[in-house]
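To start, the structure under review is shown below, and the notes come after it.
As you look at this complex, bear in mind that one protein chain is not there, while each of the others sits in place.
We call the chains A, B and C, going by the order they appear; numbering starts again at 1 in every chain.
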């Protein structure tokens, strides 16, 4: 694979910033995220919770909104300047994708933004401005649970991982840190770890029924925080929420834990990572057949991890977007 | 030094079990021990708090009692059988030391006991029976603060450390794991780490104005718990409570932190240690002039750590016991 | 279950002290234990390696001896006095069990000892004296791999777990800290955690084809050491040695990892535990049907963990001892 360079980016994305999930029971969600995992509650309305991690100095990185079904409402990217919000609108409108402009405050705590249904069907938001909130970074007396620090990345199911890779790199200027690829010719990308900030990823793609959300990844400071999350959840009767891990990914060198929240949304607690600031850092290739890419220590992932995901909604109708089967049938045998 | 063997022990001590401190402000003490450090509150009365560590399955390991002054009311040892309580009474009465017999429940949650003023002037209690309480060992959802697990040991100032060593080993059957000694002949013990349970110590002696309590040592599971205590205390405005550390002792290999509670009682958060079960494990000698014994990394201890301590009370009058100056003048220069 | 008290113990055991395993390739064993896990090599002969953990101040806690097959040669208990070695000999001879007396130095570095084939068929050694070796506890510059500190316990497969429990408690004075039991009447013990030193266990019994060794458990200081072992082994191409974990046991509150060495002997890296010094500490009952007893977080153990073990040898013939099937058929469904 020759890694593409972003030549003419229509607008500049800074990083993955927040996401909004639809949940069926706000109290259950609050117990899970705030009481057990330790997220900070910035604000609560009749139908939504606005949460942030301990180091985050903004109104929210996770919105949980009461709904009749579990779904992903949208994923939001911070852009570099207010003008980039407008540039994003123009870009998607010119190409005929659904676009919705939100005024300041339509999303609580946030300035004006634009939401689009992107080429793969995902509900994506681009914004610049958000209200500040107190960072709890140095409020160690308020650390609870797993000590979640910040939203790090999102991972999405896409039906065509090669196309998704090209869209994010050529189209939006993401850099690829690592990728999985089929071995037979012509080689095709099976998954891709893509970043704007100087970490392994802001967004990762996984080959599967898409568009769907695979998981939200939250950064924790150390492996002890990941283990503590397991202990706390099991002690509180939430052992069923532990889906995979703790363990080490080959890809990204992450020490990971995958949890399913009360609505079966998947979140990852994640530490490890490495610096990807250098523009000539070569992407690391993994064969899709190499089991170490997924689990460095050799444990198999459960089938649910490869198969289950969260539907995403239409930014216009609010209904779930239809999904299509993946282009690639090369599911590794450890993923059956 | 030839280590003495306990030939005829008058009664069998199992371990150091709990202590009672007098404090001037119960609310302040509760904030420090429960809210910030994470001790479990078993029971609260008008004038006392009964606390335990996370793994402890008994009513209390620390009693904080409202008083007009800060002092140590008594230190309590668990004995091996109910008959050992009676044997302890007979032993001290026969030797003419002050003895006070307490009926069941006189100390809340505890069976009958005997309190004595021991040969060095300390108020010591011997008991067998205490009410059970739920161990929070597996209640990870209730872990808070520094995750204090259990009382590990007490450290006392004694005016004659050689005599104290002989009293505990020959007299009461403690084994010595490590000791500090003067270098010139005749060599004299300056401090001694003495155990009944299979750890480095249940009680340690320090050469100084005695009888006084130097500190209570509480066990935590890992170094991260010690560092977290510093972060929490500083964030909550209790930075002044940090007296010494975190650091590594040469003696006992402990990773330590010394705190001063709101009444200036000193407590240690402690992890490290090693197994001392083997009866022929040779005591480790340290020269009192070796700075590594105290701080393996080379940091100096503050003068307060060598000079300040908690008065102990008379079991009969309740007044503070008079103290006398140490026999040994060999204060190491790092202790001036 | 009413826990039995040891009334008349024929000799006093201090703790589980060391074990000798037969291996087919000493170099492979050395790579695994010394180079990767970080054990200290005390001495090496043409056909054996004598290893110890970082804190251990004795010649060996693990002997690996070249053989034509993988087996457990013997498990050794330290006794309280030299006279207890002789008392052990007399005890087993009087009851007609096979006994073998070893002179000083017959086992390298060790004083005189007695080996017996115990009532369940295990090759057990009782000794008092062993050469000292330098403890590496404070030699942090020599810490390598998983930082193994000391042998903590052995776990054995026994065909009759109820009988094994009674033998160790009534017969040899072990105390039971935790046990698993069938739920239907009459209730029968399925596994038992038994200690002489002040920790959860020196020996644990597991219902299964016995006599066989299930595993040797080595103490590490923190969870990070356990995770580091996984990372190191996987990086060095020994990922296959990871059988189960890392994870949390409900029983004993251990944070565990089970490895299979190059001869498929199973060892555990273990941290967690709690103090069991108090003689009236009530044993903790677990139903054999409670999955949390084994894996607090809910992961299933692999079938190999319940089925595979190391044969033990006859102290007289050196041949493997025959095994018999367990009395209890109540295998929990997660153990099939």
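Note that in this section contacts are C-beta pairs under 8 Å (C-beta built on N, C-alpha and C of every residue); 3 or more make two chains touch, one makes a residue touch a chain.
These figures come from a predicted structure and were not determined experimentally.
A.B. asks: Which chains here would be touched by the one that got left out?
C.D. replies: Looking at the entire complex, the absent chain's contacts are A, B, C.
A.B. asks: For the chain not shown, which residue from B:28, B:70, B:163 or B:227 touches it across the whole complex?
C.D. replies: Of all options in B:28, B:70, B:163 or B:227, contact with the hidden chain holds for B:227.
A.B. asks: To test your reading of the contact rule: which positions on chain A touch the chain that is missing from view?
C.D. replies: 14-15, 55, 57-58, 78, 80-81, 128-129, 132, 135, 137-138, 149-150, 196-199, 221-223, 250, 253, 272, 274-275, 277-282, 296
A.B. asks: Using the touch rule from the top, list residues of chain C that touch the missing partner.
C.D. replies: Where chain C meets the chain not shown: residues 36, 138-143, 222, 224, 228, 231-232, 234-236.
A.B. asks: Which parts of chain B face the unshown chain closely enough to count as touching?
C.D. replies: 223-224, 227, 230-231, 233-234, 239-240, 242, 246, 248, 255, 292, 296-299
Convention: only the chains that are shown with their structure count from here on.
A.B. asks: Centroid from C-alpha atoms only, then distance chain B to chain C, rounded to Å. What do you get?
C.D. replies: Chain B and chain C have C-alpha centres separated by 33 Å.
A.B. asks: Would you kindly tell me how far, in whole Å, the mean C-alpha position of chain B lies from that of chain A?
C.D. replies: Averaging C-alpha atoms per chain gives centres 50 Å apart.
A.B. asks: What are the residue numbers in chain A that touch two or more other chains?
C.D. replies: 224, 231, 234
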